[in-house]
Each structure stands twice: as structure tokens, then as C-alpha cells.
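Apart from one protein chain that is not included, each protein chain of the complex appears where it belongs.
Which chain is which? They are A and B, in the order written, and residues in each are numbered from 1.
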Amino acid sequence: MIQKVSPHIVQNEPLLFERSTPGKCGCELPPLDVPPVDAQQVLGKENVRDEIEDFPEISELEVLRHFTRLSSWNYGIDLGLYPLGSCTMKYNPRVNEVVARLEGLAWAHPYQPEELSQGAMEVIAMLEQALAEITGMDAVTLQPAAGAHGEFTGILMIRALLESRGGPRKKILVPDSAHGTNPATAAMIGYTVENIRSNERGMVDLEALAKAANEDVAALMITNPNTLGIFEENIQKICAILHDCGGLVYMDGANMNALAGIVRPGDFGIDVMHLNLHKTFSTPHGGGGPGAGAVAVAKSLTPFLPAPRLKREGDRWVWNYDLPQSVGRVRAFYGNFGVLVRALAYVLAHGNGIRQATLDALLNANYVRAALEPYYDIAYPSPTMHECVFSDDRQAKKGVRTGDIAKRLIDYGFHPYTVSFPLIVRGALMIEPTETESKRELDLFIDAMISIAKEVEENPELVKKAPYSTRTRRVDEVTAARRPIVRWRRNENRTPQQAQDVKEASSSQVTA
Amino acid sequence: MSYPTSYRYTKEHEWVHVDGDYGTIGITDYAQHELGDIVFVDLPQPGKQITKGQSFGSVESVKAVSDIFAPVSGSVIEINELLKQRPEKLNDDPHGEGWLVKVKLSHPDEVTSLLSSAEYEEYIGAEKTAKA
Partner (left out) sequence: MRYLPNSDSDRREMLAALGLQSEEDLIASIPAELRLKQPLALEPGKSEFEIIEYFKRLASRNANGYASFLGAGAYYHYRPVVVDAVVSRGEFLTSYTPYQAEISQGTLTSIFEFQTMICQLTGMEVANASMYDGSTAVTEAAMMAVRITQRDKILIARTVHPEYRAVLLTCTQHQGIPVAEVAYGKNGQLDFDDLKKHLNQEIAGVIIQTPNFFGLLERVKEIAPIVSAAGALLIVVFTEAVSLGLLEPPREADIVAGELQSFAISPSYGGPYVGIIATREKYIRQMPGRLVGETVDVNGNRAFCLTLAAREQHIRREKATSNICTNQALLALMATVFMALYGKNGLRQLAEQNLAKAHYLASKLPLVFEGPFFNEFVVHTNGKPPEVINAHLLKKNIIGGLPLERFYPELKNAMLLCATEMSKREDMDTVAAVFHCRCQQSATGGA
């Protein structure tokens, strides 16, 4: 029985261009207090454009209504649980939004005089220190714009360190359970990637690792707990194997929500790691970004951190560019400062009590796992931490796959869990509730998943054609990829092929 | 779908149909079924050399990409332009209209080490059982 949601009228809304009417405007400027200039005269006729063809013209309320209606077609953490594994969709505290908008911080220009930027520099310094304490590492950079960008920075530093020791080496080892950004990053920095298999308990196979670790290996990229939610119990041995052959260990910190306040990566031998501030540290996902990827390093890598770095001179902060071994800049300016403010606000809110948040995250995940184990096949029997992974084997016997179950979950009022990842599990269902979900919300989720499991037994076709109650039914991703239409055009401006494609796609679906 | 007896097959699920010095190459029905709805086919330009056992292109579905491995070596003389507009042809008719490239064989004797249609059908029969 579906308890969490009921049907409701939701507004329709066309695209901006379709509700545009010539002559309208949603924002007005004050009158000029200086003489106007003739653009064509000052810039040259050939440098001045005609009007921006088909750009929308809409009044203020219509713009506000447009986006408000669009927002009603979305789900959000503010509405309910997102059980997405490794995404850590926790509450985005509203106080973070308030402090990020304080004028002195929001209107600071990156090039304004340092003596007028001490507040901003203090934010960066305080967050660096707090993250170093939480991770047990020696120094932190907040320059990277996102997790993958942080990975790039970390591997770049590893390469620089190894070059200073004689040569960058050739390979990076990546467990087969790793997130796709890991091998993509390694390849971008000129390394070949070698996969290390997981053992039957879902952890890195030590024998395979020992065999692969040689003087060609620059580093191992590891996630701990791994993407199955399992803590790598041999992590100290794993780090030792790499260090013994002269390599380093990079940790993908996406799962830090299982560790904060309980254990520190710096203590178990990690040389460099990134943190996703939009995961453990509560900064909002915003529909896909912005994030921020802090990178924490051990002493050996500190000289290679991106420039500039904050330095204390007397009672002031200054930006120090005198870093001869730095890998350089990975982006313009200092980092996603607005995101850093939010992350610092989060850290201040928990303080040394962050341990309780982590314990609650573990409790929530294990509670859900235990309730679902009778109905879904758990991928590996090992204890899991803040997330758990099932496979769809049992349901696949009825022809229902993880993607179908996920779509049916939408009818029950939840966003789906992570589908088909990690790749080492057949038909994976990866679930991470986070600590900010109440027992009540979790019970509704568990009831939904159990109900769907029963539906799979009694009426698999129902699950396979879900969802039914969303604005759009299942979307044709195949046609979207075969005939990509990635912008709006006035009908007259569509190429004959495009018009034909849209017509065909439309009619083929209706007859299906 | 049946596997034409005049074709030769690889364990990576490609086929080649030899006609004198030339070969037409494609992927098998088993392969297209495993891949699901194909959305894009990435093929080499005419004139490019391909080498037996090495990847010469890729096939994309919505959620995955697969390399295509050359069953024989040679130089590409023609590619199937139809697949650019209609990649779904590879799903509908993988042994016919969904052909990928035509090559001029550089080592015609490579064909003898490929599987016959009977051997290939036996091979995929075993694969299907292993997966179940």
C-alpha cells in the first residue's frame, strides 16, 4: 500500500521560448547617470550584434511562475529521503544559506586587497584546519571545484612527488568496485589503469594486490569504506604493500560519512585523499552542482599542494605564491568559496559531536539492511557501515531488474536508490539513508521496498512499466541518444531530419 | 535468428563474410541482444588499417560502451553510413543491413582460425548456460 504520497494537480508549463512575447522584460535598470555612447561608433559596426535571435522576452511574474512550476516537478531532500548510495543526501542546513549570503563574504572580489579580505581568508584557514583534524592528515587544499577535480589534484601531486624521487612510474591500481571518476582521472594524468579484483567478502584481494604492486605502480586509488559499504579491514596492510614498493595510496573520500569522528584515514596510512563537501559536509547538491573537492595530504605531499596557500604573517593572513614544488593552479582564484562557507558552518554546528552523526548514519543503514535482507539478496555478507548493496538476482528470476524496482519506488513517493553500481554486483541496489533520516521515514521506505518485492512476485508487469503517477511516464532515453536534440529551435528552424526524427519518435512511442 | 553458415565468427562476437580478397565485418545477433538498444556506432575512416584481435571501433547503448575487435586484418575500404542515421539497424539486422565495415584482407589465412557457425552457436550456448 502506498502511504507516503497521493495524486495532486501539478501545473503545466511550456519552455521560456514558448511563452515569450516580443517587447516584454522582467528586469529594469535605473537611468544612466553618465552620457550614453553609440556602440557602433565606439566599437565598430561589425562588432555590434543584431538582437539575440529567439532569446525570451517575459515579465517578472511570468518568470517566477515558470520556475516555480518547474520546481514542482522535482523531488528534493526537503521533500523526503534520497536513499542514494555514496551520495550522502543529508539535510542541507538553511543557516548555511544565510551565512553564505552575508554581504562581506558574498560580495568579496578575489583580487580585493588582502587587508580587506581577512574574514574570507579566515574561513578558508579554519575549514582547512578542521578538515585536517577530521581526516588526520597534515594539510588541506580547498582549491578543487569538485570531487573528481580533487582526484585530479591528488593524483597530480602523487606524480609530482614520484618525479622528485626519480620518475613518475607508469600504472595506477584501481579496485574493480571503484567509482568511474577514479580510472578516468588516472588516465588524464598519463597513467595506465590496472584493475584489482575484490575477494568473496567484497574487499580488495590482498594476494592480487601484492602481486600487482611493483616499481611500475605509482599508486592505488581506494575507497574506504568501499562502494559496497564495507570497511577494508586490511587497510593498514594494503597501505604497507604500496609503501613497500615505493608507491602511494590515494583514498576517495566519498564515504567519509562512515568515518568522521570514529577513525581517521591519516591514521591508517593514506597519503592523500579528497573529500566531497557536498556529501559528508552537507553543502547542497542543487540539482547537480556546485560541489567542492577538498584534498588532504600527508607531510610528504605538502610541498606539492596547489598554489597559492594561506600563510600567517603576524596577525594577518596572506596568500603565499612562493611554493617552488607546487603542482600549480587547478582553477582560477582560490576555490568554491561559497561552498566552503557552507561546509564550515556545518562543521561548526556539529563540532566534536560529529561522532554522533556518524554513528546515527551507521545505525540507519544497518536498520534498513536488516529489514530488507529477507526480501532482497544482500550482495556480500560482510558487515556494512553507512550504506548497503543488494543485488536484483531474486527479482530477476521474474524478469524484473533493479532499474524497474527503482522506477516503482518513485510511485511510493521516494527517489530511487543508486541503480547498477558498483559494477561488480549484478543488478545492484545501493542504499545510503544518512543520519538525517528519522526512523519514521525509514520505516516508510522499508515498507515500500517490501511492498514492491511482493509486487514482483505477484505482478511483475506492474513493476516493469512503472512509474505511473509522475508527470511523465518512463522516458525514452534510447531515442534521446540516437537523435540528440540538445536545444530548442523554432519549428521553422528545425532541419528536415530533426522534424522527421521528432515525429517518428513520437509516433513510435504512442503505438508501443 | 540463425547464424549464416557462410560467415566466420569470433569469441568476441564478431562475424566476417569473406568474398575473395574482401571481407564484410559485423557483430552477431547474440552481441546486439546483450548490448540492448544501440544508440551510436563509432567506426574508423576508410583507409585505416585494422589488426586482428585489436579494437577498431565501439558500439554504444544508453548505459554502456563496448569495443569491437577485428576478426581479421586489413584496410577499411567502406563503412556502413546507414548506421550513422539509423544505429538501430544493428539491433534489427546484425547479420545483414547492420554490417559495420568492408575491408581488403591483408592476411586471408587468418580466417581459418575463426569459428564456424556451428562452433559459434555451441560457444554461445555454453555462455548462456553459464550466465543462468
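We adopt the following convention: a contact is a pair of C-beta atoms (placed from the backbone, for glycine too) under 8 Å apart; a residue touches a chain by one contact, two chains touch by 3 or more.
A quick note: this is a predicted structure, and the numbers were derived from the prediction, not measured.
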Options A:Ser164, A:Ser438 or A:Asn459, residue touching the unrepresented chain: A:Ser438
Touching the absent chain when the full complex is considered, from A:Ser198, A:Thr280, A:Ser391 or A:Thr479: A:Thr479
Interface with the undisplayed chain - residues on subunit B: 39-40, 60-65
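Basically, only the chains that are shown with their structure count from here on.
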Chain centre separation in whole Å, for subunit B relative to subunit A (CA means): 37
Residue numbers on subunit A that touch subunit B, as the complex places them: 420, 477-478, 481-482, 497
Subunit A-touching residues of subunit B, taken from the complex the two chains share: 37, 39-40, 60, 62-63, 85, 87-88
